[in-house]
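FYI, not all chains are in this one, though none of them got moved.
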Amino acid sequence: MVIIVESGADRQTVDNLVAKVSSLGFTPHPIYGVEKTVIAVVGEKTQEKIDILEMMPGVQQIIPILKPYKLVGREVRTEQSVIPLGEGLAIGGERFVVMAGPCAVESYDQLSEIARYVKSSGAQVLRGGIFKPRTSPHDFQGLREEGIPIAMAVKAEVGLPFITEVVDIRDIEVLHDVADVYQVGARNMQNFALLTELGKVDRPVMLKRGMSATVEDLLQAAEYVAVEGNANVILCERGIRTFEPSTRNTLDISAVVALKRFSHLPVVVDPSHASGHDWMVPALAKAAVAAGADGLLIETHHRPQEAKIDGHQSLTPAAFSRMMDELASFCEAAGRTL
Amino acid sequence: MVIIVESGADRQTVDNLVAKVSSLGFTPHPIYGVEKTVIAVVGEKTQEKIDILEMMPGVQQIIPILKPYKLVGREVRTEQSVIPLGEGLAIGGERFVVMAGPCAVESYDQLSEIARYVKSSGAQVLRGGIFKPRTSPHDFQGLREEGIPIAMAVKAEVGLPFITEVVDIRDIEVLHDVADVYQVGARNMQNFALLTELGKVDRPVMLKRGMSATVEDLLQAAEYVAVEGNANVILCERGIRTFEPSTRNTLDISAVVALKRFSHLPVVVDPSHASGHDWMVPALAKAAVAAGADGLLIETHHRPQEAKIDGHQSLTPAAFSRMMDELASFCEAAGRTL
């Protein structure tokens, strides 16, 4: 780290700082400039030691040099992670993975019909919410336990792995048979109790970026899962909160590029939640391919106007199929297969 | 609600919309303008019905008219809530309440020393983290279970009610004896499983606004607690995420004014986390009084440079005492007592 000393700090103050740095087990290297003094500090840091130094008289700012995550970063492991999702399917490699389905599982007939066209259009993973976190307690919270046998039956029929959200540590067990991938929603990205428990399961975890989480926050949240032993974490960019009202959230396409550079974990984009508009989804999906994402999470519904949640961002079967066709050309341009 | 019909929609489209509105049990009132048609809709709404309408052909936008929260809003209950915090102490009334203490409970000696000067300076509630949610899994997570007997002993000694954060539903029980008020942190504001469980306890809950939560989101999160039966919810503004780097977060002082107008719940401000700078805390604390807040949550430490967390935003005993003196004048100007 580098300590920037306040303008006008006298020599005694700097000497005290240097002594404190030494007493914490670091090697201090003070550099005396004309207007400013800085102290470069060599040695193994902890947040606690940084906090102590930050309170010392004369300290204007402390600048960390190392990234605050380790296991999920490229500094430790440069090689790209490829995470198996089921028989013959993996994400992070050459193959581009589309996960699609309804926002919420509503009935056997609904999920079954959607699963069939999702598969025939070329998607490789089925999505569907069983437990739904909703902003208002007065809204539909998902079929809950009743949804599990429905999803079990449908995924067996169509032969697609299934991804579903877990909102409560007590549901990890409950969802274990049905979930091939556990999804952590944006609102729970920093629910550290949940992340820690998911670090102990034998399933991949897809972690959605919180609406106000930085790229670094997301990687630190992924670190919570990895540190417990589960290295199979998939990152998901799903839009951040900004002042722009024409979309539900603002898709941060640059985050895809940044995540791929700073981390070896696969990155997925969710254009449905990011935009909140069905008419925007195909263009954003293509942009995700072009930016280097490893996959997509897409909402689709056979009858969007009857969807219980988020119908206005769900693609119709025809629109979904058209998008998949278009994606193929962009995957080819990107050197990927769909 | 009001449905705005797309420009250029033909009469048949509008008629279909009107029919759909009727079929959902509403009374439609179409108004045909020169350039635009709108349909005003009368009747009891649910989010599901709104979602269905949002997907109908010809719908440009649906504008809700009613607030999405009920129990916590002034539309249902106009009278200000006054929530008891312990013997002879309540928040939301004429008395201004200062909750102060260290970010984290570190030891008996630490908490005891801080509790004594906190009380003698005039604060009415002791704060201290036992379970700490941290952005990185490599950081100090609090004393956890070991912190409970320490806090029990100190609060008994000084006779102040104690507020502490709960980060896991499994800890609600564990903290029940020591917590006079349960605090829900910003990262868990939309951890709906936790909110639902806290709706069943016999303790007030202080709910901190998420870093990217709107005023309306916060009130809907409070509704999750209230709907389960626990009406004693205290709202806390602690800064939102913006582009401004000179503070850790941006204290949204207007939110205090908005929350007081839209809700009957008491509102507390946390200037320590909002700013991240000890030198900013007193000015923001005074602004909170002036804006109409009912209380403050303040970090203070007897030796900030040795604090295990967030030392740089903690007031020294001298600074805390000085701030309390200054606050008294502002409380008087605001017609409150400290």
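We call the chains A and B, going by the order they appear; numbering starts again at 1 in every chain.
Just so we're on the same page, a contact is a pair of C-beta atoms (placed from the backbone, for glycine too) under 8 Å apart; a residue touches a chain by one contact, two chains touch by 3 or more.
Given the structure is predicted, the values throughout are model-derived calculations rather than measurements.
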For the entire assembly in this structure file, with 2 copies shown, the number of copies is 4
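The criterion applied here is as follows: only the chains that are shown with their structure count from here on.
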Could you grab the centroid distance between chain A and chain B? Build each centroid from C-alpha atoms only and quote it in angstrom. 26
Interface with chain B, chain A side, in the complex: residues 46-48, 51-52, 54-56, 68-70, 133-140, 167-170, 187-188, 190-193, 196, 210-212, 217, 220-221, 223-224, 227, 240-241, 304-312, 314
